[in-house]
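The next block holds one structure in the form of structure tokens; read it before the comments.
One chain of protein is taken out of this complex; the other chains stay put.
Chain nomenclature is as follows: A, B and C, assigned in order of appearance, with residue numbering initiated at 1 for each chain independently.
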Amino acid sequence: MNFDDTPEEAAFRKQARQWLDANAPWPLEAALREGGLSSPGLTDAFAAAKAWQKKKAEAGWACLNWPREYGGRGSTPMERVIWSQEEGPFAALSWLFTIGHGMCGPTMIAYASEQQKRRYLPALASGEEIWCQLFSEPAAGSDLAGLRTRAQRHGDDWIVNGQKVWTSGAHLSQFGIILVRTDPSVPKHQGLTMFFLDMRSPGIVIKPIRQANGRSEFNEVFLSDVRIPDAQRLGAPGQGWQVSLTTLMNERLSIGSGMATGFEPLIDYCCSARGPHGALIDDPALRSRLADWAIRSLGLKYTAMRAISALSRGATPGPENSIGKLVAGSMQQEIASFVLDLQGESGIVTDPAQAPADGRFQAMLLRAPATRVEGGTDEILRNIIAERVLGLPADIRVDKDVPFNALDSPA
Amino acid sequence: MNFDDTPEEAAFRKQARQWLDANAPWPLEAALREGGLSSPGLTDAFAAAKAWQKKKAEAGWACLNWPREYGGRGSTPMERVIWSQEEGPFAALSWLFTIGHGMCGPTMIAYASEQQKRRYLPALASGEEIWCQLFSEPAAGSDLAGLRTRAQRHGDDWIVNGQKVWTSGAHLSQFGIILVRTDPSVPKHQGLTMFFLDMRSPGIVIKPIRQANGRSEFNEVFLSDVRIPDAQRLGAPGQGWQVSLTTLMNERLSIGSGMATGFEPLIDYCCSARGPHGALIDDPALRSRLADWAIRSLGLKYTAMRAISALSRGATPGPENSIGKLVAGSMQQEIASFVLDLQGESGIVTDPAQAPADGRFQAMLLRAPATRVEGGTDEILRNIIAERVLGLPADIRVDKDVPFNALDSPA
Amino acid sequence: MDFDFSEEQMQLRQAVRKLLGHHGDVQAARRVLECGGDYDAQLWRAMSGMGLPGAAIAADHGGSGLGYLELCVIAEELGRSLAPVPMLSSIYLAAEIIKLAGSSTQKMAWLPALAAGTKIGTVAFAGASGAAMHFDGRVLRGAYFPVADGAIADFAIVFARSADCNRPRPFLVDLQGAGVRRARIETIDPTRPHARLELDGAAAEPLAQGNDDSLACLLDRVAVMLAFEQIGGAERALTMARDYALERVAFGRKIGSFQAVKHLLADMFVSVALARGNAFYAAWALDRDAADLPCAAAGAHVSASKAFRHCASNNIQVHGGTGFTWEFDCHLFYRRAQLLALALGQPAYWEARLLRHLPNRTAPSVAAV
Partner (left out) sequence: MDFDFSEEQMQLRQAVRKLLGHHGDVQAARRVLECGGDYDAQLWRAMSGMGLPGAAIAADHGGSGLGYLELCVIAEELGRSLAPVPMLSSIYLAAEIIKLAGSSTQKMAWLPALAAGTKIGTVAFAGASGAAMHFDGRVLRGAYFPVADGAIADFAIVFARSADCNRPRPFLVDLQGAGVRRARIETIDPTRPHARLELDGAAAEPLAQGNDDSLACLLDRVAVMLAFEQIGGAERALTMARDYALERVAFGRKIGSFQAVKHLLADMFVSVALARGNAFYAAWALDRDAADLPCAAAGAHVSASKAFRHCASNNIQVHGGTGFTWEFDCHLFYRRAQLLALALGQPAYWEARLLRHLPNRTAPSVAAV
């Protein structure tokens, strides 16, 4: 049990650090550490993200685990982890490429033609082209396989009609991968097909979704008679569900950075704010809850380290990594609510200029409900742990063997 | 909104109080208030229970809501509540008759013949004869209708074979009501029948169950070729499930006394034990949890009052009363664990002579897991609230329409 | 014993619900949210026409003289529809402190206008960020925020310290007078606006019967009414979640048939039931002015705060992504739940007050809350 690098790892770390020392956008460091992407010090987050990605790609530090011929570096998983440790605050600048690099790219690597890979992947790696993912629908959230967007074959093309939702970055993207129903006459998991498409195709209308917290991170995407060439099909017709599992599995590989739990800002706050016993962190009234969050937050951090360690031994990260979001989501909400309680009447103030701690806990409280839902609700995550880790039986599935178009209410 | 008695209620209360003043076993009062039935001041709890019940019955204060001709008083539900308020600590002496008066009696009233009612009910009311209830089985707990004890008709008798479990007071009882399967060829809810039987019938073997906390409140009952006359059938053959619902519904009518949550002993303890800030009750470190338990405990108390109030308006107590045990069960466990934590190393001591607070919280911690299971697990209670109060769909029942003897694994 | 609202009170509930429905129910709050308004003046006028603001104000003082239980019934309905009206500021707070601590002249001067809804009052007691008000015998100086409806109120009762008294006592200030600055501030629930109030030499008069205990006594009373607003909101959030669970289909089933969802909803029901029990008792204690009021009020507020927050947040969870959109009303309840939980200060104050006044505590308390 040790945290030491192997000699090879140490050499890689040194190389990464040297390059970062010379090339990272250091003037942005303070702003990124302080407030992340919402920092007022970061005036143009889009431009900064594009610039940093381009620089990394040119020097071979983009999408490290991808093959070199597609714009990557062919690195080991452990090298990727070391890079992310070294990149530190600048990793926040990758926000624009999370979906593209984490989900679309790996799916293209697995299912696109060689020619397509050479055409699309380098531009995706370098951030020149941005990608999004069109999966969820209004009536297909937790039950993704219940999606209703239809694609029908017409000659060499497929004609797509339907509506996608919760599409992060759709309005900024050149391309997207999309899961659609190509055969409604078979049970729901069997009639799906995956494609990639040009987001500027005729018939696509993108509308931002206004969220409960007043911000807009996601879009609705309406598709009317959108043509996708059959050459842009990823996997065989009807194999879309299996292809999407590749995509989603790759989401899980993004370990190391870890989910924000709210614990660090909480401790910062409790070290600076004062109560009847000096700094709040020494207030016995808070002790038990702070300690509970400490062990959850530290426990998650060390669990991620165990996963990285397993990765370096060649293991595939499994469904047990679902605990990260499960724990972090409710922690964010609890912590934010707890701090508002400490703030009393002024806890309701959201204006960053007047609210305690610049209103960050108010913002956290308003955003947290989404964390407990996006990318798998708490309930779905518990199901995943129960079924895939502990081996318990799946829920009873009344719709499993029924043709999709014979289901009672795919409403 | 008021807590005042109507003139009739006030007259009834006065009458009850006068009789109690003159007749209650006052020498036992302190012991009953202090430690309940486990009080060392109560040397023979069995004899005390029998004596008090007899005295009450003779004066017409037993089983108040039963008709007079069966040993009751024909009282209104509200009079019953008033009586239980006035009886106060002495109500604890009814432990021996809880099942008989609360469940067996009402079932007999609903389903026995007139002759049987006149024969059995007065002796049950007066405590002369004790009754028990034989429902649960090793393979039929939450899923009571899955029970396997068989009864087959032979002439005027039924021959019963099987095993019952968790039968409280079986070894002290003269009679019992028993739910058995009389037709395994129909779906499970349809093949059950209810009987009452003499607990000294040949073929009955009673074994105490040693519980996890070392005590024995319950029994296993083995039945081998036990004969029950058909005349002791309660309801039609195959109607046993409906009859058992009467029994279980009557269990719920026993409101007013309420479930122990552990909150009162907790507050007593926190008022007497001292910490760094004087009495523990003033320790800010405990404040938040104590307050949470206070609102749950007080909330339950006032919820029971609301139910009593509805009762006095003629309403039937509904499934919403399931919240009592759901809240109280986990509270007992949490509170006991919390107090042990306060006691530190000495929290592990169970010897009442040496443990803090006479070891009562240690005993509570060891008993609490049973509370969360007996008479409906937490999970079953949540299902009841969800389905019967909130109107949500029942769980998918794979065994509903299948003949019992065709089920995969009634193991 | 009759531990429930009476027939007449139930009829009042129906009348209030009908009125609120007529004004768009939750859409009234939605309108204020989208237009950045102060409150729904039309609804407020209609409510005043029915005598609702003056329910617990004596007929002598222009009220309808119904009583506190009726005010609780009204509060629950307002909570249920998130009514965007200055009830907390003008009635629960301002009218109540004048009733408690005003001279009979002060009562006659202000209560009729409050009852009629023609004037809006508020109470400023929140010394956030260490700010504090001081009374120099004639005028007030200092700043408080957030003050409920502070930007629109005609007058405020300001709790301030003075040379001869180190604990805050109530002073009446005309907010249209000189030396008053106020600015609306953003809060978590834009449907109920708040302001920052700065007084720099604003003329003020003490409430004649105000004393060291006035603030605690006032807050106890307000806590009871607020608890009913919270329960109204909590129960509505539970109902929304239940209805959605009965409608939304996933994996070929109504999501309400999944135990995870069923048990989430069952736990919400338990929270609301416990809160309602506590609130009923507090309503009784308020109505009878029982000695138990401090404990009952604190228990009601703590219990209702938890229930509303619990239900509002699980309502979003049951709705999934849909519940996190601006168009759906889930977030309005979530926002209001936070606002009401903090409107009367730190939950820790209420927890301590609850424990300090527990009927079955035997030890004298060292802490004065």
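Convention: contacts are C-beta pairs under 8 Å (C-beta built on N, C-alpha and C of every residue); 3 or more make two chains touch, one makes a residue touch a chain.
Quick caveat, the model's predicted, so the values are computed rather than measured.
Chemist: Let's see if you follow the contact definition: name the visible chains touching the chain that is missing.
Modeler: A, B, C
Chemist: Touch as defined at the start, partner being the missing chain; which of A:A91, A:A123 or A:A310 qualifies?
Modeler: Touching the chain that is not displayed is residue A:A310.
Chemist: Considering the whole complex, which of A:A24, A:L144 or A:V327 touches the chain not shown?
Modeler: Of these options, the touching residue for the absent chain is A:V327.
Chemist: Looking at B:G60, B:G238, B:P369 or B:P393, which residue reaches the missing chain?
Modeler: Residue touching the absent chain, from the options given: B:P369.
Chemist: In the whole complex, not just what's shown, which of B:V165, B:M194, B:L311 or B:V389 touches the removed chain?
Modeler: Considering the complete complex, B:V165 is the one touching the chain left out.
Chemist: Can you tell me which of A:A110, A:L172, A:A260 or A:V389 touches the chain that was removed from the display?
Modeler: Answering carefully, the residue with contact to the hidden chain is A:V389.
Chemist: In the full complex, which residues of chain C touch the absent chain?
Modeler: With respect to the unshown chain, the touching residues of chain C are 258-260, 263.
Chemist: Mind pulling the chain A residues that touch the left-out chain?
Modeler: 1-5, 9, 78, 264, 267-268, 271-272, 277-279, 281-282, 284, 287-288, 290-292, 294-296, 298-303, 305-306, 308-310, 312-313, 320, 323, 326-327, 379, 381-383, 385-387, 389-396
Chemist: Please identify, in ascending order, the residues of chain B that touch the omitted chain?
Modeler: 136, 138-139, 141-143, 146, 165-166, 209-214, 285, 333, 337, 340-351, 354, 356, 362, 365-366, 369-370, 372-374, 377-379, 382-383, 395, 397-400, 402, 407-411
Heads up, the rule we're going with is that only the chains that are shown with their structure count from here on.
Chemist: With chain centres defined as mean CA positions, report which chain is farthest from chain A.
Modeler: B
Chemist: Using mean CA coordinates as chain centres, what's the chain A-chain B distance in Å?
Modeler: 52
Chemist: Out of chain A, which residues touch more than one other chain, so two or more?
Modeler: Only 285, 398 qualify.
Chemist: Please output the residue numbers of chain C that touch at least 2 other chains, ranges allowed.
Modeler: Within chain C, the residues that touch at least two other chains are 253, 261, 348.
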